[in-house]
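The structure under discussion is supplied below as structure tokens; questions concerning it will follow.
Of the protein chains in this complex, all but one are displayed in their positions.
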Amino acid sequence: MLNVSIIGGSGYTGLELLRILLNHPFVTIKSVTSRQCAGKQLNEVFPSLPPLNLSFVDPSVDDISKDSELVFTCVPHKTAMDIVPKFLEKGIKVIDLSADFRLRDKNIYETWYGPHTAPYVLKDVVYGLTEIYRDSIKNASVIANPGCYPTSVLLPLIPLLQNNIISHENIIVDSKSGVSGAGRGLSLTSLYCEANESFMAYKVGEHRHTPEIEQELSVASKKDVIINFTPHLTPLNRGIFSTIYCNILQKDFDVASFVALYYKDSPFVRIRKGNILPNVSHVRGSNYCDIAFKIDKRNGKLIIMSCIDNLVKGASGQAVQNMNVMSGFDEATALNIIPQYP
Amino acid sequence: MLNVSIIGGSGYTGLELLRILLNHPFVTIKSVTSRQCAGKQLNEVFPSLPPLNLSFVDPSVDDISKDSELVFTCVPHKTAMDIVPKFLEKGIKVIDLSADFRLRDKNIYETWYGPHTAPYVLKDVVYGLTEIYRDSIKNASVIANPGCYPTSVLLPLIPLLQNNIISHENIIVDSKSGVSGAGRGLSLTSLYCEANESFMAYKVGEHRHTPEIEQELSVASKKDVIINFTPHLTPLNRGIFSTIYCNILQKDFDVASFVALYYKDSPFVRIRKGNILPNVSHVRGSNYCDIAFKIDKRNGKLIIMSCIDNLVKGASGQAVQNMNVMSGFDEATALNIIPQYP
Amino acid sequence: MLNVSIIGGSGYTGLELLRILLNHPFVTIKSVTSRQCAGKQLNEVFPSLPPLNLSFVDPSVDDISKDSELVFTCVPHKTAMDIVPKFLEKGIKVIDLSADFRLRDKNIYETWYGPHTAPYVLKDVVYGLTEIYRDSIKNASVIANPGCYPTSVLLPLIPLLQNNIISHENIIVDSKSGVSGAGRGLSLTSLYCEANESFMAYKVGEHRHTPEIEQELSVASKKDVIINFTPHLTPLNRGIFSTIYCNILQKDFDVASFVALYYKDSPFVRIRKGNILPNVSHVRGSNYCDIAFKIDKRNGKLIIMSCIDNLVKGASGQAVQNMNVMSGFDEATALNIIPQYP
Partner (left out) sequence: MLNVSIIGGSGYTGLELLRILLNHPFVTIKSVTSRQCAGKQLNEVFPSLPPLNLSFVDPSVDDISKDSELVFTCVPHKTAMDIVPKFLEKGIKVIDLSADFRLRDKNIYETWYGPHTAPYVLKDVVYGLTEIYRDSIKNASVIANPGCYPTSVLLPLIPLLQNNIISHENIIVDSKSGVSGAGRGLSLTSLYCEANESFMAYKVGEHRHTPEIEQELSVASKKDVIINFTPHLTPLNRGIFSTIYCNILQKDFDVASFVALYYKDSPFVRIRKGNILPNVSHVRGSNYCDIAFKIDKRNGKLIIMSCIDNLVKGASGQAVQNMNVMSGFDEATALNIIPQYP
């Protein structure tokens, strides 16, 4: 059994880790920490959970390190950079769900997020997009779990850029997210009456997932990729849908078959052909990324549709997928969740 | 392995049976039938499902009977009464999700639904409210799976009536259902723009679940129980919430502890105490029935709140629970689904 | 022209007052106050509003009293009791949307809300349920605008109790509210992901609208009325739906026609007959209260369905209706809003 702890477990990603890990046959949850909820039963904070007799705690890194072999850090960025190095020093493996270690270049991080206090960790970090970095993840001690938007964008684009099927220029990403992407914190835009019957773009040209996407696309294409990225907020609990516009270099290329082959050993990537197009409702609650391609022959544009559940493949599900790979378990263990529809 | 088939599998209850049974370790799905969808892949009709390589078929009862030991009939009422007897004649066990065999008295059935063509089956039917009829279900050949509203109402009330804790008179049931209760058929009231930002009562004093609830309450209380039942439609996909008003006979009785004890061996009934009240979001996707009690000491009323996921405990989940009991499997097999929140 | 100001205008009731009053032919809005938003343009805080060139201000009572003849106080209870008397001293008419002056009996107020610092005002207050107290409102200097739940409950019940058509005992009120009833403040239960796909009861047997309802029902019946009141939260922006159960004294009485006659001069009460039942979507954005009646002859219960838009008839619309009556305008001025459907 693998002993794990969840650091900062009182938000939606913490709850989603619990939902998945409580069904994991090879994992024991040792501690779930939360400064704010310490002392409360997990069931009190999250009444959806089954009876557990487990309380939130607020122990020291030392205490957690005594009985945990791996921790999931679900704390905000800027906090993660303080905590993650401490676990690594103790020899504890870390899967970090914050943004703090996703950008390999400290300078780019600091442009978008401000000062980084633990840049020396960056060289050891593996970017946890499982399907792409599976081999490096196997031996990693610290994983930067990808952002939700980047996961939905990178899975379809990386195979195409690696193989020069599309141009690395003029890539436009128009993404739509459900409200749980903003977390469980109190904010005006997260209120029901503000988000319901509402649709808007936000942080246009300024969203912090932009450099993360560009970093990985640049690695794939071996060129500097600059994209347009526009996130939108849409009234649903879960789900990210990305519509991506790019220029295909060979108009008659069978993109869907190529990408399906590329991911033939990746159980969570579903390439849609024919009449079935991706829909966030088809992946709800699951670790799937559904992808479809359409070439507009009138102007040579390739339109890509890609969707995930932001709390699963976009956060906690992919984190468990990475844990499975790091621990030698079957990659899909505890993740064979059939989407809940409707 | 138990070989089962799903008869009429192209609706939401069929899909939900698939979601549960595909994870069942002791069940093999032999056929999923649908006249309308015959020939289509299950994934084509329900793209949320994982890759299955299984198609809808439209075989004869004979053909199904060759390889199935148990069938779930998910056809409309009036159709079930034609099909169920045919399977029983072949020695196939049946769990019927329609209303056709829920009312023990043919005359009451005919008052609410019209002519019954297979009343001779009624004597063999066990009403499939698992927690109450577990022992009879073990040896049953045909189960009438309870309606969604009745399940939410009966679980809290039966222990109280059996033990004379409340009066059998003046029971008022005010229930609220999500839209999936109406199924996947096309109707004006099921349209998004009609049901969204909408709340209404319907079939006031006339809903067909009324005699079903009254039948079981009368059995429990050994008196003729007449209730008021008012169903409402509320804008959510899944969930039934019933608020029940009744007269408690002993004002200081600790109802919650009593009912918790009554259901101590029933893993899917959760009695809520303290500050946590039932919410359909706490049971979404799961087989739980969450119940809370509150006595208004000013007038001796007991207010009961009860909620379920109408597609799980209110339909397909309870059907699988009954199958487990009939087959000697642990009652919770494949049903340990942690609710998806949010 | 009537000069009015809105005190505490940065919430949903303030915005709704603006939506209505900006179309009022006989009203000039002098000031809209907000401590929190002072200095900001109204359009900045509420971009839905048309271009206005009007800013939130935070002036003294003195300053407002110089140019306003009537104020709408939209501040929280406990704050209203400080402000309202000051305006009254200056001879300014007040329509108070808080709960502070709704309960005539200081002791009952203090049981439910805590200390009242301005009980001497209570004797002058008229309870602003326009249809019932129209004559007193004409000459009132201070109006306690009714709560949203009470409005939906009192309009159907008062005519029946006044005329001994129903018993004053065993009245059960099961109400369901949209999320805007909780205002625009930040709270966990008001978050989109908490309220969406969610349905729950809250404050069961403890909601502060209970004594307000009981007060007015007792006046109508000339007996002490004690009710059961259970509010629920339902996922919609606007709307309250109340289902009321009571005992009818004459089983064959034509309740609908009687109540329709009672309200024949009240343009905002619509009595539904035949197949059309009330639905919050039918009143959205309007000042209507839609009501239907159904007698369950099996047990003599009268089931009443009643719905309003909580922000209009349940708050700002009724406030303007009261202002119209107080000012000698036609009662429906600026309130002939056709519901927006869908």
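Chains: A, B and C, in written order; residue numbering restarts at 1 for each.
In the analysis below, a contact is a pair of C-beta atoms (placed from the backbone, for glycine too) under 8 Å apart; a residue touches a chain by one contact, two chains touch by 3 or more.
Remember, predicted model here, so these are calculated numbers, not experimental data.
Novice: For a quick check of understanding: of B:197, B:212, B:296 or B:331, which residue touches the chain that isn't displayed?
Specialist: The single option touching the absent chain is B:197.
Novice: Among the options C:151, C:237 or C:266, which residue touches the chain absent from this view?
Specialist: Answer from the full complex: C:237 touches the omitted chain.
Novice: Given the contact definition stated above, which residue among A:38, A:186 or A:226 touches the chain not shown here?
Specialist: A:226
Novice: Among B:40, B:78, B:106 or B:184, choose the residue that contacts the chain missing from this document, as touch is defined above.
Specialist: Selected residue, touching the omitted chain: B:184.
Novice: Consider the whole complex, including the chain that is not shown, and state which of A:128, A:150, A:239 or A:267 touches that chain.
Specialist: For the chain that is not drawn, the touching residue is A:239.
Novice: On subunit B, where is the contact patch with the chain that was removed from view?
Specialist: Interface with the chain not displayed, on the subunit B side: 12, 179-180, 184, 186-188, 190-197, 235-237.
Novice: So which bits of subunit A touch the chain we can't see?
Specialist: Counting over the whole complex, subunit A touches the hidden chain at residues 170, 172, 174, 176, 178, 193-194, 196-202, 204-205, 226, 228, 230, 232, 234-239, 241, 243, 245, 277-281, 284, 294, 296, 298-299, 301, 303, 305, 307, 342.
Novice: Tell me where the left-out chain touches subunit C, residue by residue.
Specialist: Residue positions of subunit C that touch the missing chain: 12, 15, 18-19, 22-23, 43-44, 46-51, 180, 197, 237-238, 270, 272, 275-276, 279, 281-286, 290, 336, 338-342.
In the analysis below, only the chains that are shown with their structure count from here on.
Novice: Using the touch definition up top, find the fewest steps from subunit A to subunit C.
Specialist: Between subunit A and subunit C, the shortest chain-hopping route counts 1.
Novice: Measure off the straight-line distance from the CA centroid of subunit B to the CA centroid of subunit C, and report it in whole Å.
Specialist: 39
Novice: Using mean C-alpha positions as chain centres, tell me how far subunit A is from subunit B in Å, no decimals.
Specialist: 37
Novice: Give me the residues of subunit B that touch two or more other chains.
Specialist: Subunit B, residues with two or more chain partners: 197, 237-238, 279, 281, 284, 342.
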